[in-house]
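In this view, the complex is presented without one of its protein chains, the others remaining in place.
First chain written, first letter: the chains are A, B and C, and each begins at residue 1.
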Amino acid sequence: MNSYGKYFRITTFGESHGVAVGVVIDGCPAGLPFDLDFVQREMDRRRPGQSKITTQRQEGDVVQVLSGIFEGHTQGTPITLAVWNEDQRSKDYSHIADKFRPSHADYTYQTKYGTRDYRGGGRSSARETLARVAAGSVAKMLLAQVGVSVHAYVSQVGELALTKPYHELDLSLASVEQNMVRCPDPETAAQMIALIDQTRLDRDTIGGVVSCVVKNAPPGLGEPVFDKLHAELGKAMLSINAVKGFEYGSGFAGVALRGSAHNDAFYTDEQGRVRTRSNHSGGIQGGIANGEDIYFRVAFKPVATIMQDQESVDQAGQTVTVSGKGRHDPCVVPRAVPIVEAMAALVLADFYLASHLNRLDQVNHQTP
Amino acid sequence: MNSYGKYFRITTFGESHGVAVGVVIDGCPAGLPFDLDFVQREMDRRRPGQSKITTQRQEGDVVQVLSGIFEGHTQGTPITLAVWNEDQRSKDYSHIADKFRPSHADYTYQTKYGTRDYRGGGRSSARETLARVAAGSVAKMLLAQVGVSVHAYVSQVGELALTKPYHELDLSLASVEQNMVRCPDPETAAQMIALIDQTRLDRDTIGGVVSCVVKNAPPGLGEPVFDKLHAELGKAMLSINAVKGFEYGSGFAGVALRGSAHNDAFYTDEQGRVRTRSNHSGGIQGGIANGEDIYFRVAFKPVATIMQDQESVDQAGQTVTVSGKGRHDPCVVPRAVPIVEAMAALVLADFYLASHLNRLDQVNHQTP
Amino acid sequence: MNSYGKYFRITTFGESHGVAVGVVIDGCPAGLPFDLDFVQREMDRRRPGQSKITTQRQEGDVVQVLSGIFEGHTQGTPITLAVWNEDQRSKDYSHIADKFRPSHADYTYQTKYGTRDYRGGGRSSARETLARVAAGSVAKMLLAQVGVSVHAYVSQVGELALTKPYHELDLSLASVEQNMVRCPDPETAAQMIALIDQTRLDRDTIGGVVSCVVKNAPPGLGEPVFDKLHAELGKAMLSINAVKGFEYGSGFAGVALRGSAHNDAFYTDEQGRVRTRSNHSGGIQGGIANGEDIYFRVAFKPVATIMQDQESVDQAGQTVTVSGKGRHDPCVVPRAVPIVEAMAALVLADFYLASHLNRLDQVNHQTP
Partner (left out) sequence: MNSYGKYFRITTFGESHGVAVGVVIDGCPAGLPFDLDFVQREMDRRRPGQSKITTQRQEGDVVQVLSGIFEGHTQGTPITLAVWNEDQRSKDYSHIADKFRPSHADYTYQTKYGTRDYRGGGRSSARETLARVAAGSVAKMLLAQVGVSVHAYVSQVGELALTKPYHELDLSLASVEQNMVRCPDPETAAQMIALIDQTRLDRDTIGGVVSCVVKNAPPGLGEPVFDKLHAELGKAMLSINAVKGFEYGSGFAGVALRGSAHNDAFYTDEQGRVRTRSNHSGGIQGGIANGEDIYFRVAFKPVATIMQDQESVDQAGQTVTVSGKGRHDPCVVPRAVPIVEAMAALVLADFYLASHLNRLDQVNHQTP
């Protein structure tokens, strides 16, 4: 299904070359000041054509509010945000109407549905993620009310990895946005940009990693058992096009540690708050936030569309050659940064609302 | 919430030291032959006390059917499976009633709920996973009807990694179960056992990786957008206690590849079936199974309970020492193998049912 | 929340005087021929201004497809249908911006959300039901594939009741649509029209009953326990603005019968099909369709907006007079007929999809 979230629930719609792509947000509390400019700025961070290392497609991606906002505030009613498709160039895609592009969703959609909108990937296009960024910007507005912030950045391109831990970096928006690859370490950023640019010149693509840090998440956020905070973050990240892996806290590297080294000792800080001395837990214990920074990493594969001839088959099963055409990203991670943030914000907003129903004292206190 | 799945839906209940732990399975089609012996055998694979490298707690974990089975078959009604708690030894836990064990869920549960059942971790105990294994065994029965099988094994303990790819291993149950660490490569298995045993003697614990392969998943399984097959697999795995990371197909390593090397070329095989020459996609493209093997890796941190003194705080925020007592696993991965399989089977059963509603011809064909 | 249905799931959005009202349909199988003209015809049946006994507001209510249709067929992707608001006349409503109209949702929305869009009732306006009719028309297309049809008509206005049972009436669309009150008995229809017209001249409103018959629903449709077919039909009907009651089969009158008179005896008909000699069950037994006609009745209260002065209070709690203005329906039931049909179709489409997962033989048979 095309919905995500239980309390702060979004439903996205639209195909790459249909009339519009959009989202209905259901469950946002009434009374939240709505900042359309902020939504648009978030959209612009994801927009194609923003730099030489992203696709050169020019899409305005101007967001329009169809419902749910009155006198500048949310109303508790569904908020619908839509972007009209403009730069469609359907002819770009006619040559692959009956061909299965390697490592795309063409074959699996055709097999599953017996049909598919072959224009630009249709529903499987990463264009769907603009609806997520729009919705995520509303989630960010809600989270900002209680001081929660989400900071993603590019930490690896190909084998070129930023080795500094996140707490040694400036993760402010100004810092992350200062270069086109969205890596807050200027030296590494320059190398990454050169690598992506070279890959583009090679008519090839390359993968990368986006890291993300959530600051100030209230302790208690997240649900035990199946809907653990990191399980839901993992699902949200893995649902983004091209993602192949997710780890939080110590992640895969933590496997090699012993318990005595991995455990995060508790202490009480000067403000009387319970803290941990290390944070291998990544801010989450038993699936529930403990108040420390939440951090995780998301692996993106190289973009499947390359400017080269590739062997494949068509719908009749005949061998064909698929030739790269059009304007595509040589590396998806710079534009994935706002998408990772948006999905993280959606998960947190959902759990934030859920967290109000944990305890009887909480529930009774709040009754009008 | 304590439910998982949309069509094949389970709800687990019970605390480590309560009366019972169990599961209600809702949505299993009527008419499935029910094999209670198989369920019990799966439970036995997860059971504590099965070898020297697992906890020495002796729990029978005999499963009982409370509802849903009549004359040896499922009825389309909820199937309830329960295990009564026997070896509770509540006194083992009194010493930590008001202390927060490092890297456990004690602090976060207390913060979230204002209360917690401190006996053996209560609801946050890994004992909850026996309900998952029970439910997963029913999912396996359903999947077996269409030839889908799930094979997990231990591929890493600490830094000791099995480097052979899965297709060079014998993943049959006989092979995986032939040694106590559940690694199908006998030589590596012996080293892993020695490493775990040494860790145990050191009164410490260590992490590991469980790999899993799904064979014969029908093409078309999985839902696009948010409920991608690998996203749901990721969530299911990350919801297991102690899991820190998930990757499928090329995973984190795929980041370093170029698109031209990573893409899986399509061809038509001798039976006229569309196949891919490589399988970096891990059997999933656009979130939907393409018919190739699905494979993924799950990272487990070292068990948090160690037989050493650790610094911590109590509920009043005072510094305390937490001493390791009781009988615990020095490494969780051998017993995690059936749990990983169970969660994978639950995900696949859910998507298997969902997949019947994709296309009009399918839907109309089936109408009585 | 603003969604309905589990498998064939709709989410509606939009306020009376916002930019647009619309619906996202999720879960419609791929490959269904999409007939936009049919959708529009259904919309026209609900449209204001269609006769002298409905509101004289003129709204075109032209439906536009935003997503989900490609080459004339559904794609298994979300189908978005929207209607742009035109005849808004916001000034008509400024006089009640801070007043609570009696028996409207003004007070309860304000209390619940601390805000409300006072223009024409905002989200609580019956204008929301056009999204339901749009979605219901797609459900009807799906049901038509297997011969299921839904027939609603006006059976009562005020105390003027059509006493003939439904099987003595011609329930074809031509018959029901031949008069403006949508009562298939011309004589009664004429009386109803006169009664509504008189009520309108009295600057008052009046209630009524819509009856509905579902023909050819497959036996087995509906889920036992909580999601009984009639329970879900009841919820769907009661969710329509102004509905106060629902009964199916023998309904409230059945209370007075004895079991020996009420029970529907089974027999086998000439085609070998199991039938019942009477149908007090209304085609549903134990919450599941038995193959007989499903029939039910829906009670609508008199429209709350009357062209008279009424006592009320404003947001400050001060006594005020609310004066009837604008163009409103003197009786809602003629325009409610397509809404009742739409909601019934949505319930049936949802259960129709659900019914494919009942039995193992069914499920296995269908696997590709």
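We take it that a residue touches a chain if its C-beta (ideal position, glycine included) is under 8 Å from a C-beta of that chain, and two chains touch if they have at least 3 such contacts.
These numbers come from a predicted model, not from an experiment.
*Asks:* With the full complex in mind, choose from A:58, A:94, A:145 or A:198 the residue touching the hidden chain.
*Replies:* If we include the chain that is not displayed, A:145 is the one touching it.
*Asks:* Which one touches the absent chain: B:112, B:182 or B:228?
*Replies:* In the complete complex, the chain left out is touched by residue B:112.
*Asks:* Of the listed residues C:29, C:136 or C:207, which contacts the missing chain in the full complex?
*Replies:* C:207
*Asks:* Residue by residue, what part of subunit C touches the chain that was omitted?
*Replies:* Those residues of subunit C that touch the unshown chain are 1-4, 12, 100, 102-105, 107-109, 111-114, 123-124, 128, 156, 158-159, 199, 202, 204-209, 219-220, 222-228, 230-232, 234-236, 238-239, 241, 244-252, 254-260, 262-268, 272, 274, 276-277, 280-282, 284-291, 299-306, 308, 310-313, 317-319, 355, 358-359, 361.
*Asks:* Given the full complex, what residues of subunit A touch the hidden partner chain?
*Replies:* Within subunit A, the residues touching the omitted chain are 7, 27, 29-32, 74, 76-77, 142, 145-146, 218-220, 224, 353, 356-368.
*Asks:* What does the interface between subunit B and the hidden chain look like in terms of residue numbers?
*Replies:* 1-3, 9, 11-15, 18-22, 24, 26-27, 30-31, 64-68, 70-71, 73, 75-80, 82, 112-117, 122-123
FYI, only the chains that are shown with their structure count from here on.
*Asks:* Can you name the chain that lies farthest from subunit C, using the mean of each chain's Cα atoms as its centre?
*Replies:* Of all the other chains, the one whose centre lies farthest from subunit C is B.
*Asks:* Which chain lies at the heart of the structure, taking centres as C-alpha averages?
*Replies:* Central chain is A.
*Asks:* Just curious, how far off is subunit C from subunit B if you go by their C-alpha centres, in Å?
*Replies:* Here subunit B and subunit C have centroids separated by 45 Å.
*Asks:* Any idea how many Å lie between the Cα centroids of subunit A and subunit B?
*Replies:* 26
*Asks:* So the centre of each chain is just the mean of its C-alpha atoms; given that, what is the distance between subunit A and subunit C in Å?
*Replies:* Averaging C-alpha atoms per chain gives centres 39 Å apart.
*Asks:* Could you list which residues of subunit B touch at least two other chains?
*Replies:* Residues 219-220, 224, 358-359, 361 of subunit B touch two or more partner chains.
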